[in-house]
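Missing here: one protein chain of the complex. Every other protein chain is in place.
The chains carry the letters A, B and C, assigned in the order they are written, with residues numbered from 1 in each.
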Amino acid sequence: MAALEISGLRKRFGGVEALAGVDLSVTRDAILGIVGPNGSGKTTLFNVITGVFRPAAGRIVWEGHDIAGHPTHAIARRGLVRTFQQAMSFPALTVAENVGIAWARRRMAAPWAGPDAILDFMGLSEQSAEPAGRLPFGLLRRLGLAVALATAPRLLLLDEPGAGLNEAETAELGELILQLPGRDIGVCLIDHDMALMARLCQRLVVLDFGTKIAEGPTRAVLEDPTVIDVYLGHRP
Amino acid sequence: MRQAFAAAALAAALSAFGASGGHAEDVIKIGVVAAESGSFVSAGNTIPAAERLATKEINDAGGVKIGGKTYKIQLEVRDDRTSIDTAIAAARELVNDVGVQAIFGTESHDFSIAMTKITGPAKVLQFTGNSTLGQFLTKEAVARGGANHYVFQTEPQEFQRSGSTAKGVLALLTPLMAQPPKHSVVFVANDVAGRYLSSHYVRALEANGQKVDLVYYPPDTQDFTALLTRIKGMKPDIVHFWYNGDETLVAHPQAVQLDVAPAYFLFGVDPGVWRERKLTSGAPLTLSCVPMCWGAPPTKAAAAYFDRYFGMGATKGVQSSVSLLYYDYLHWYVKALEAVGRLDDPDAVVDWLLKSKYQGVVSAAPLVFNDRHQVTFATEVCLVKPNTSGQFKCAVEEPPAAPPPGDPGN
Amino acid sequence: MSGRVSGRVASAAFLLLLVALPWISPSYRFLSIAISTGTVAITLYGLAVLFGQAGLMSVGHAALMGVGAYSAAILALRLGIGFWGALPCAMLTAALAAGLIGLPSLRVSGHHFVIITYAFCTLLTIVLTNGGDATGGASGLDLDPVGRLFGVNFDSVRNYYLLVLAALLAAMLATDLIARSGYGRTLRAIRENEALARAVGINTALHKLGAFMLSGAFAGLAGVLQAYYLRHISPGLYGGLPSLYIAMSVMLGGARVLYGPLAGAVIVNFLPEVLSIDPVDSRMAYGAGLVLVILLLPGGVIASLADLGAWAAALARRTAGRWTQLAQGR
Partner (left out) sequence: MDAAAMAILLQQLVNSLAISAIIIMIGIGITLVFGLTGIINFAQGELLMLGGVATWLLVGRAGVNFFAALVAAAVIVGAVGFLLERSIFRFTLRRPMNGFIISLGLSVFLQHFVIRFWNSYQKSIPDPVGGVWQVGSIRIAAVRVMVVAVTAAAVGFTFFAISRSRHGLALRAAVADQDTARLMGIPVARYVTAVFVYGSALAGLGGALMIALFPITPFVGQDVVVGGFAVALIGGLGNVAGAVVAGLILGFADGLSAGYGLPEWTEAYSFALMILILLVRPQGLLGGTEGPAIV
């Protein structure tokens, strides 16, 4: 049974139907990627799942509980945690404190001994005493992920983890993400970097105008003509 | 080593503003706590001004003769800066550090009551001019051993002041009105003084045959038109504005613009201010002041007093006559000290004051304290000649002997 | 001595000085002003938790002192509960009232909800004034003295000063413990980035409300101490203007430094009174002072002094180091 079962999810902003009845199931053993052109509803999907917006209709069942409309912090406490498109941190607090705050909130057993272990894993140990606000962008991105990991999530929703990173940084981050399922942390990923998605994701879902237009193993979905159409615009 | 060093350094610094040094020759220290800054300054600064005048007169006349020695009055004035914390600190300093025999003040109800908690236990006599003090000067409280045995209210019991004022207003206005006034509306600020005064004044008007409505306005109101229009709807014969002169001078012009009533009474507005600001009124209008008006003093003694008072440099303000609530009582207190002949027996001084009479400026009849440490004197009401700024016809009505029905008489 | 230890010794000496004050200078005026300053300082520490840690501004804390003071006065009047019994109840009611003020801050995300805290003061003053016998109406309520406890007579100004000082030190300690605790870190996280705090599982609404109620409890304590010292309270004490000065004092002193609120209370309440500076001049001074402090020393006076101290100490060490190098002929 998939850890996260979404059925008939709808969300409207004024006249725009951001989500028009999306069905999705996410397991924790295989990394799932979600792609789609800008404005296809990807981030809205994450926002609705994690309680930032209330869904107009539809069910979100996480490990057997319907969490549609629950507050964000309650959902996070149940192990369903997300990161943000723009790199977010607690600027005045030190890197160690940033991770420590999330660590204090964790409910489940974590695959790490403590915050320091997470910092080592994310390669942020030297900066642990620095205020997060002073980190360069690349490290700030990593801190975002480290903070999410510190809450001992069972499923991690990564919102464009690679945004704004150069080639090398994206590759390094990709390597770290690949190790997560091995540590019993499910991953669901949104990004535009097709190369990164191809390398990380076993399965892909394609969204367009708030509806799911394709789903399946990564290789197959990428070669699906309708998906190419959506991305490259309709062939004459 | 550290403690000694810290202690010495601090002691040197603090002695600068600790107890003030004693004088060589014999003095009697008298305290004054009043607002010389902050929003109550217009009422507050009249108290030290009155006591400085009285002190100068006593010392020039040879001081106070007690037990064969002559003492000079040393006035210790403290500004309460219109804040209760400062008033308390000043009272503590005067009672405990300076060691005053008596304290005159303060201009506001809360500060004065809080001060009685300090002067009482220390047996320091306190003379206060807030009529709202009446609620706290019960027979038990002022009896020997009671909490307020050393407190004296230098304003008449409110039912007396309201009684003489009501009679004066009606007597002066009725002849000028088309038909005798039947319906009065009292328009007063919704604060401690406003609620207390109006509760007595309404009874006094009813005792004089008026049907009375009471309307409160929030303190610091500026636009009175809505409330005045409501009063106009009640079709009053007379509108009585109470008690803060400044606010009344804002509200009255708006009432005239709305033609709210055929006649008006403005409590707390001195004819002197009316003349100075060249105000006029078409409708019949009466003014009254606490306790007498410096713009139209009823007696030669009062006129002479105000000349000396303003001569000392006091400002001519709406509340200058409040000084009369304090001036006579320093003279009276000094006489009590001379009669008792000792400086260390406050109880004897209290007993003498209760038994004695004193012919002061504030009242044509000699002042006397009743069994609740309150004085009795009449209030002056002046009629403004219509459409003039400087012509007044003033009268002083004797206060009623007993409180009217429904008036607790405190 | 390293910065840390010398800091500890200096603050210990300073606190010792505060305790010894009544014996050094028995002037009642000085002690009375110190008591008034002390009670306000306790409220400032409550506001320091609210603004310093949680980043929530309130221009309504005099009203919360009023809630504490009136609770104590009404409990004494109606149920005859004395000072010691009223203390916890008053702190609780003030905390609940603070929760009430804090509610809008949860719905209104911008900081313009702070106007509601100012409006709350005026509303409270009107309710107390029109409260009739229950609240003593406009003339206010009287309070009996604290009396004796374990043989200590708290009616003496000196003992009352020590009582207020004890409460102030407790407030300072509590603020310091909160700041160092996990709870304090969580509040700072909410201040820094509320969205991220929610995303990692922090119930930000609950914590913000908690911070309000905590600061309300401090204000309630201060309200009771002030009421029992003045022995007569009235609605005018707790309106908008006093709240304005409370907010300004904590900003002047610095909301995130241990001695910040105390410095603010001394600058705004203590010095102008003790030095008898004309109130108009003193208010002009700290009005303009606040503008300068926020522009030039954002952390508040004490934080800047601390920075200055640290900078001076570092400078001293560097020059000392250089001297030893020169001395050794390098």
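Here, a residue touches a chain if its C-beta (ideal position, glycine included) is under 8 Å from a C-beta of that chain, and two chains touch if they have at least 3 such contacts.
Please read all numbers here as calculations on a predicted model, not as lab measurements.
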Chain not shown, its touching partners among those shown: B, C
Listed residues B:Ala141, B:Met177 or B:Val215, member touching the removed chain: B:Val215
Absent-chain contact - pick from C:Pro26, C:Gly85, C:Pro104 or C:Gly309: C:Pro104
Option from B:Arg230, B:Arg342, B:Lys355 or B:Lys393 whose C-beta touches the chain left out: B:Arg230
Touch list for chain B against the chain that is not drawn: 39, 41-42, 190, 215-218, 220, 222-223, 225-227, 229-230, 232-233, 246, 249-250, 253-254, 257-259, 317
Chain C residues touching the omitted chain (full complex): 57, 59, 103-104, 107-116, 118-120, 122-123, 126-127, 129-130, 240-241, 244-245, 247-248, 251, 280-281, 283-284, 286-291, 294-295, 298
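By our rule, only the chains that are shown with their structure count from here on.
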Chain with minimal offset from the mean of all protein Cα atoms: C
Far-end chain from chain C, centres as C-alpha averages: A
Averaged-CA centre spacing for the pair chain C and chain B, given as whole angstrom: 37
Distance between the centres, which are taken as Cα means, of chain B and chain A, whole angstrom: 75
Distance between chain centroids, defined by C-alpha means - chain A, chain C (Å): 43
Residues of chain C whose C-beta touches two or more other chains: none
Footprint of chain B on chain C - complex, ascending: 13, 16-17, 20-21, 24-33, 36, 126, 129-130, 137-140, 142, 145, 155, 157, 229-234, 236-237, 269, 273-276, 278-280
Footprint of chain A on chain C - complex, ascending: 182, 185-186, 188-189, 192-193, 195-204
Residues on chain A engaged by chain C in the complex (per definition of touch): 50, 52, 71-74, 76-77, 81-84, 88-93, 97, 100-102, 104-107, 147-148, 150-151
